[in-house]
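After this line comes chain A, so read on.
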Amino acid sequence: MITTINALVDMGLLVVLSVSALMLVRCNSPLNTIILNALYSFTICSLFVIMDAVDVAFTEAAVGAGISTVLFLCVIHPDDESGRLFVWPGPLATVVALATGLLLVFGTFDMPLYGDPQVPVHTHLVTRFLEDSGTEIGIPNVVTSVLASYRGYDTLGEVVVVFTAGTSVLILLAAGHARQDSGDGLISNSILRVVMPRIIPLVILFALYVQFHGDYGPGGGFQAGVILGAGLITLALLTDSRIMQGVISERWIIRGMAGGVLVYGLVGVASMLGGGKYLDYSVLAQSSTDGQHLGILLIEIGVGITVAFTMLSLFVSFNRSGQTGD
Partner candidate 1 sequence: MTDAIPGLFNYWVAIGLFVCGLVMILDSRNMIRKMVGLNMFQSAVFLLFITMGKVENGHAPILADGISRFSNPLPHVLILTAIVVGVATTAVGLALVVRIRRAYGTVDEDEIFDRPEVEPEIVP
Partner candidate 2 sequence: MIPVSAVVLIPLLGAIGIVLARRHVGLRNLVLVLTGIGNLAMVGHIALNLSGYQEVQVLFETLPGLSIAFHVEPLGLVFGLTAGILWPITSIYAVSYLDACRDTHQTRFHALFCVAIGSAMGIAFSENLFTLFLFYEMLTFSTWPLVTHSRTREAVSAGRVYLGVLLASSLLLFLLAIVLVGNYGSGLSFVPGGQLASTSPALVAVLLVLFVFGIGKAAVMPLHRWLPRAMVAPAPVSALLHAVAVVKAGVFSMLKITVYIFGYDLLNVVFLRDILIWFPAATVLVASFIAMRQDDIKARLAYSTVSQLSYIVTGALMANSLALIGSGMHIVMHAFGKITLFFCAGAIMICSGKKYISDMNGLGRSMPWTFGAFFVASLSIAGLPPTGGVWSKWYLALGALELGQVAILGVLMLSSLMNVYYLLAVPLRAFFLPAPQPQARLECRPALIGPLVLTALLSCALFFLSGDLQGLLADLTRRMASP
């Protein structure tokens, strides 16, 4: 039985989470929905931290609370404010949802209890990751080891998902619309305009830290990419977006998106050429752990590039559509 303070915090956060979920369901205004959604994301982030999933928490904070919120904000429209969002769910939806829920509750009684270390989840695959990754891969963050090496192929898939999303948004929002240059920056608050540009180098520095420190602590290419992307987006928001276009054209943003995927994919090709299986980093250098280090470094860079440029691309696409939509 779990009686630690950890469990109490856990339960408390769960209650907060439930409340915010209910508020979200009942919420009637689009803007509030989005803000509440961000709140909900942060709560669940804290829960992830409590449950030792620091990398996940980091990602959820960057994505669930960060990127998603930005995307939602790009899409809502002043006209939507008038409509009532919440309606009491119809009988069909209620029955379907409740039936699913009851089925799940029924199933929970065979599930392992929270924190029980003696269940198959903790005794089968994971023992190798925890016990041997130190010698096989040689980096402390087991999540990074598993993510980038043991299940590196899934991560390639993940990058491709990001790339696919970027490409998809590009296709959807490029359709038939000539590019319109916005005049001034979007945020006219003068304090922000003064302060933010000075912070942005720090943001970029932080991103680089997260990128390369992922082996040792929470973080990695994905989170770094999001931060870098966010920094550049902020820059664009604050200043004349043409400045950003001067720095980097849309063409190159798109190429960057593809470039990261290629970096990742070609690391795999390189390991095939080196005589190993696809994404077997051990063959990339003299010693197997050096190879793993090198491989993980390279693919994390690939991830970072794709994610950062995809964030930029998403922003550019949505931003353009926002301007031309009116």
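With respect to how the candidates were assembled, all candidates are chains of the complex that A comes from, given by their letters.
Structural remarks
To be clear about the criterion, a contact is a pair of C-beta atoms (placed from the backbone, for glycine too) under 8 Å apart; a residue touches a chain by one contact, two chains touch by 3 or more; residues count from 1.
Because the structure is a prediction, the values reported are computed rather than measured.
Interface remark: chain A makes contact in this complex with candidate 1 (options 1 or 2, touch as defined above). Taken together, the chain A residues at the contact with candidate 1 in this complex read 1-2, 4, 7, 10-11, 14, 17-18, 21-22, 24-25, 30, 33-34, 37, 40-41, 44, 47-48, 51-56, 59-60, 63-64, 67-68, 71-72, 74-77, 79-80, 83, 85, 87, 89-90, 92-94, 96-98, 100-101, 104-105, 108-109, 111-117, 119, 121-122, 125-126, 129-130, 133-134, 140-143, 145-147, 151, 154-155, 157-158, 161-162, 164-166, 168-169, 172-173, 175, 216-218, 222, 314, 317-318, 321-322, 325.
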